[in-house]
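The complex is shown incomplete by one protein chain, all other protein chains being positioned as in the whole.
So that you can tell them apart, the chains are marked A and B in the order they are listed, and the count of residues begins at 1 in each.
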Amino acid sequence: MTAPDRTEPPPPTRRGFIDWLIGLGFTGWFASVAYPVVRYLAPLSSSAGGAVRLSAEDLAKLDRGQFVIVRSGEARVIVLQVDGALRALDARCTHEGCTVQFVPGERVVWCACHNGRFDLEGRVLAGPPPRPLGKWIAAREADGGVVVTRGKA
Amino acid sequence: MTALPWLLLLLAADPADGGTASPRKLPEYLEELFQEKGDDGQPVLSAQDRAKLEALPEHTVQLIAEKMDKLTVSGAPHLKRLLTLDLSPQLAELVFQDNCIVCHTDAEAQKKQDLFSPDPKADGSPAHLSLKEVVSDVHFRKGLSCSGCHGGSPDAPRMTADIAARWPKKEDRKQGRAWVVDFCGRCHGDPSFMRGFNPGLPTDQVAKFKESQHGLLLLQKGDPKAAQCVSCHGVHGILRASSPRSTVNAARVPETCGHCHADAQYMAGYTRADGTPLPTDQLERFKASVHGKALLEKGDTGAPACNDCHGNHAAQPPQVASVAQVCRTCHAQNGALFDGSKHKMAFEKHGWPECGQCHGHHDIQEPTDALVSDAPDGLCGSCHKEHAADHPECNQGAAYFRATIGQLAESHHAFEPRIERFAELGLDVEPILASAAELEEGLIQSRARIHAFDRGGFDLAAAPARAAVQKTEGLLAAAEQERRFRRNGLLGAIGAGGLLALALWLKIRQLDRRRRGGDS
Partner (left out) sequence: MSQARRGRVLDWLDERYGLRPLLDFLKHKEVPRGGHSLVWYYLGGTTLFFFTVQIFSGVLLLMYYQPGEATSYESIRYLTTKVPFGWLIRSVHCWSAHLMIVSLVAHMFSTLMLKAYRPPRELTWVSGFLLFAVALGFGFSGYLLPWNELAFFATSVGTDSVKGVPLIGQWLLEVMRGGQDVSINTLYRFFALHVVVLPLSAIAIIGLHLLFIQRQGMAPPMVHQRHATARQGLKFFPDFFLRDLLLWLLCLTALVTLVFLMPYGPRIPGIDWELGKKANPLAPAYPGIKPEWYFLWIYQLLKEFPPHLFGLEGPQVALALVTVLLLTWAVVPWLDRRAAREQPSPAFNDLGVAALLFIGFLTLKAWDIGGLRPGQAGLPDAAASARACAFIALGAGAAVTLLRFVLARHRWFVLSGAALLQVTLHGLAGVGYLAAGAISVALAAVAVAVLRRRTPREAAAP
């Protein structure tokens, strides 16, 4: 065992000051290292998706009465054709984010994860989803193609 | 079975052997020649000559021996001369089958002015009697040897009257050169004959020549100094234009034309249509021009030579409009822009050459931005002063072009070092380079669009270029900001690190003091 330290502690102000300085210095230093690393790790915001033109395959599916999911940037959009009218809604369920689907027989947009149900306008009919689905715009072009653009918020 | 002697021949005649194979037995006459000694007591023919002979096929060697024996010429120096040509077996056949050549290369039998030799200068013969030229001549290689032009027959052991029948007498030949045109034209103007040799070769040279300036002078005015076939193509060493050694190869055409046209003494007395003397500095100017440098220095056969503008067989001073059409074959965009412009009508009215008026003809230089000069003694200003005095917008237009191009070029030039600096510093310069490339493209288009002499058209190209300048400036500013951000970040990090380092150091000192004052 070594001899015990001096009984009276050294002047607290000086020792405390240096320790405090170390604390401050360490914080500053750590921030200067952490900042670039955190920015580096943050996922890059991909540009908000612009207009999406449906492929021929997807158009055929629409005409058969099936729904189509397309990607616009990071968003997923569900496009469906009912009574000749095109509709497009956010495909990301407002509950936990699962991708919804269209059930033609019941004219309902349904989320399989927790049985959430939405009408064709996106309003919640049943189940846990807290908010309606966002609206998108699907427009028929002169050449018969379909273009999907972001609707008003 | 027939292969066997060939096989043996191949084995025996292997040149790479270097003489280790036993020497082939040559025909008797030739063997004798190898014994012959010269004035210095040494054998005239060397081991190398022997090797050359042995490299030839058996039947060729037989042929040689026969010819030389029959013509009973004292052979060794003669044979040596022929062997210096280093002929391939096929050419050796052609040469030795032709009695004309065998006889006319014998120094003992011929007068100097009739002697063909490998080196005419050394033998004191006329320059056109070069054997080396003859064996590379395109006519000779096609089988049309001496007799084809001069008459007679290659089998004839001596000169016959047939030769005089075709070949003009000396007095007639010396009188003027007009006979040459029809002499060559006898074959070259006959399509059905030429089809047998080179169906693709045109056969209208004589017809064209008769209309040309050279033709008019030679055939109508009887001027013997005027150029005819032989002046450009040579006589015994005629080569295809595609051969780099041919006098009418694209890269050598300026030199060939210049042979007469650059010689002030030769051209003295010749005048233009308006009476002014014909200049003789065209070749010099051409060599200094951008076309001349491209053709003669860089070897770019895409660049025009004399005949591209003047024609070759139909050589005439080109019509004003026709030269511009030639320019357009390469400089199409500028030509198209010019066609719609106000200068076109104005130049036509004055009878000025379209391109040549500003760019010159023989001495065209790389156009610089300074060419667009609204200064009173500059290119645009000097013309406008006289011919567009009551149209001030002309000079204003020139000034506008000059100013805009100048700004764009300066910006582009200033960007380069800045971009490089950022690249060195590790910043992302790809978008900036792309933007600078857009500017460069815009600059090129703007310079081209000057030829439309119209602000609207010019702005079509200048506007995107200006936009590119703005964009590049913006990107550079952003890059500078990023650089500053990085630098400040570094300084901040160093500051924070420094503070911590200071604190640690103080702590270490404190601990040391405690240790020294206290226990260990």
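Throughout what follows, contacts are C-beta pairs under 8 Å (C-beta built on N, C-alpha and C of every residue); 3 or more make two chains touch, one makes a residue touch a chain.
In this text, all values refer to a predicted model and were calculated from it rather than measured experimentally.
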item: Per the touch definition above, residue among B:Leu201, B:Ala389, B:Ala463 or B:Ala501 touching the missing chain; value: B:Ala501
item: From B:Asp155, B:Glu393, B:Glu410 or B:Asp512, residue that would touch the chain that is not displayed; value: B:Asp512
item: Missing-partner contacts on subunit B, residue numbers; value: 424-428, 430, 486-487, 490, 493-494, 497-498, 500-501, 504-505, 507-508, 511-512, 515, 520
item: Residue numbers in subunit A that touch the chain omitted from display; value: 29, 36-37, 39-42, 44
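Going forward, only the chains that are shown with their structure count from here on.
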item: Whole-Å gap between the CA centroids of subunit A and subunit B; value: 67
item: Subunit A residues touching subunit B - in the complex, by the definition given at the top; value: 2-3, 5-6, 10, 14-15, 18-19, 21-22, 24-26, 28-29, 31-33, 36
item: Interfacial residue positions of subunit B with respect to subunit A in the complex; value: 489, 492-493, 495-497, 499-504, 506-507, 510, 514, 517-520
